[in-house]
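The excerpt is restricted to a subset of chains, each kept in its original location.
Naming follows writing order (A and B), and every chain is counted from residue 1.
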């Protein structure tokens, strides 16, 4: 073979080699592309699991900061775009402005809120139990339902010993990789459980005229009224939403639809 | 070189190329196969982590549905193959038929079970605490141990305020990708904790002759008797099973082995 022919052979060989090894449809390239897709999908699943634990920490930190009246630490966890805050029958406070107003003007003053510190002689534990945390598939928002039971008391006053029994519905949002509180709602079952006369002399929390809300309460049916505090998630087996009926026997007035702004307290005529 | 020779060279080259690139034992193919195995193993580990959180939601949803007497929502979470249900000293109810019977005929009627709704004037919170959830290595079954403390009461009756203190042992099974309840057992420490005379006048729950079980209770040693409610999992450090002794001092009769079906209640002669 001539020199030219040998060169042609080698060049063709090298070319075939190059084409063969780097062909987009080689089994290796296809296998690698498939692995990259599988790995990306698995990374997303792991991120969601990490998010559940991170949201759990935000939620429980809320509780610990409330125990200690560290309201600045609580407010630092609000998203700037927080939707609303609602507590008992005080009504809905909208946006960061409303939520800050609720935490500054409405709650915690007897406990030491003005000093960001639990006052001497007070106890106000916020237990958060049955933590159900769901993260949206796109990983940007989350929600949590928690039981809340408080244990509280005041030095020198044994009669003040009692518990609040409630359910929290929290919203969370992930902003720049950090999970924050996007919505706050605490709905009471009862406010003075275990006090000597709690079951004969239950209590309601009516809107405070000094700190009016931005909107009426969404749901406030304290004992002895009963109603399902709404679920943010479906039955995990059936996948269907859980209906949330309010038992139609009324004890209070001012807390039912259409009654906001009117008289609030015990109905004169109690229907069993 | 002749034409025939060139063709032979090129064909041999192409053949070598083909054999070389797609050789099963090429470093790339081996590396890809190893990656596929590692990824498959990691996918399984992630699935197990997801399963723990899914089982947590099933368990806590049980608690929330019980709080609201949404017994239909509870029953919807039973596996069709649920093994058994057991509560206090009422005995063991076997299979879906037995479990349905227990939830329909035995429990919750004063709370509103007939209407699937917590009755006016009642409170019955089911707190589930110290959630230990273990998923089997094959990912098909799981178990959970939970403390249970209830806070309950009745409108108009301050004396009725009290707590049940128990331990749940749940079994779970994954059917068609959905986690369901496969076994239910709630064992009481005490039924009337914090009522005025709970420590001098403890209570036992004997089998109900109107709703007889399918088998005797497995373990019912309410206060003041003590015994370790059995653990489903070993000590996490030693890996060894935790022994579950029952303290041999007896207060009750009817709850000890061999006594089922006979007299049930306080022993006449109390041994300290």
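In the analysis below, contacts are C-beta pairs under 8 Å (C-beta built on N, C-alpha and C of every residue); 3 or more make two chains touch, one makes a residue touch a chain.
Bear in mind the structure is a predicted one, so any value in this text is a computation, not a measurement.
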Which copy number describes the whole complex, given 2 displayed chains of the same sequence? 3
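Everything below uses one rule, namely that only the chains that are shown with their structure count from here on.
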Roughly how many whole angstrom separate the Cα centroids of chain A and chain B? 25
Which part of chain A faces chain B closely enough to touch in the complex? 1, 5-6, 9, 12-13, 16-17, 20-21, 26-28, 31-32, 35, 38-39, 42, 45-46, 49, 52, 129-134, 145, 147, 149, 163, 165, 189-190, 193-194, 196-200, 202, 223-226, 228, 231, 233, 235-238, 242, 245, 247, 249, 251, 272
So in the complex, the part of chain B that touches chain A is made up of which residues? 1, 5-6, 9-10, 13-14, 17-18, 21-22, 26, 28-29, 32, 35-36, 39, 42-43, 46, 49-50, 53-54, 56-58, 60-61, 63-65, 68, 70, 73, 76-77, 117-123, 125, 127-129, 151, 153-158, 160-161, 178-180, 194
